[in-house]
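Heads up, one of the protein chains got dropped from this complex, but the rest are sitting where they should.
Chain IDs A and B follow the sequence of writing; residue 1 opens each chain.
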Amino acid sequence: MKCINEMSLTFPSKSSNEGFARVSVSAFFSQLDPTVDELADVKTAVSEAVTNCIIHAYKDRIGLVYINARIFEGGKIRIKIRDKGCGIADVAQAMEPMFTSCQGGERAGLGFAVMQSFMDKVTVISRVGKGTTVTLSKTIKSRGMADD
Amino acid sequence: MKCINEMSLTFPSKSSNEGFARVSVSAFFSQLDPTVDELADVKTAVSEAVTNCIIHAYKDRIGLVYINARIFEGGKIRIKIRDKGCGIADVAQAMEPMFTSCQGGERAGLGFAVMQSFMDKVTVISRVGKGTTVTLSKTIKSRGMADD
Partner (left out) sequence: IGEIRRYLRDNNSVRVSRSMRDTAYKAMQVKERFINEHLREPKIEEIAELMGIRREDVVLALEAIVEPLSLQEPVYS
């Protein structure tokens, strides 16, 4: 699978950076000229993954969030969202709809479910104390990329 | 000078990435709550610097462009645009209005002049064969940043 274009983004896990990260990723993929719905799906999934880094991975501190976004031939896209935070002990459990480690009921536990329903594929690799990498993949049925 | 927020961005020097880089940087600085015009100045300056990496630094090839954007106390912002391209032999001459190394008249030679007029300060460090770093600084007279 040939990578046609790529970008990497790093920022501290401040909540004020969530919107910026989401828009950066959408600006990058908008060169595929996706439909509004396709891009909204990607934005929502990225937003959930970045929010998880901010509120779970770096719970009581600020750490760096790393995003790598790639465009492959045929409109395939892949986004890796990585943190060096607390990690997830049981990934399968974490990905279950309605599971949340947050007390008090302010989180719905639907982040991973949303990512899975809006993207073609979601993989999570995590090590406790080391961090988590979430990989989101999708094919954009676009009119194709502008050449340069 | 205390750095409040920061982001780093890396992408290949394809012309299709120029718009994306510009949006990314402006989305980042939008947390300072600027007006459309204040943000447009920053966008234009960034656009010129990134364009220079694409067309001059990596003239006949694709190389990586590195952007680091920071927000300091008091609304001061600083953007570094770095390449590992051909470098500039005579920086003072390159920065002169109307100077361009491009033949044929399709370039106006006003990129640096535009950066200087839209930003408070522009510094250029370059080594032939090693690359160039352009640093753009400005104070955004905003209502201040949202805390988090």
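Definition applied: contacts are C-beta pairs under 8 Å (C-beta built on N, C-alpha and C of every residue); 3 or more make two chains touch, one makes a residue touch a chain.
Worth saying up front: this structure is predicted, and the values here are computed from it rather than measured.
Only one residue from B:Ser8, B:Thr51 or B:Asn68 touches the chain missing from this view: B:Thr51.
The chain that is not drawn here is touched, among residues A:Thr35, A:Gln93 or A:Ser117, by A:Thr35. Even with one chain removed from view, chain A keeps its contact list with that chain: residues 19-20, 22-23, 26-27, 30, 33-39, 141, 143. Residue-level contact of chain B with the missing chain is found at 15, 18-19, 22-23, 26-27, 30-31, 33-37, 39, 43, 47-48, 51, 54-55, 106-108, 110-111, 114, 142-143.
Assume only the chains that are shown with their structure count from here on.
Per-chain Cα centroids separate chain A from chain B by 27 Å.
Considering their complex, residues 5-12, 14-17, 19-20, 23-24, 27-28, 30-31, 145-146, 148 of chain B touch chain A.
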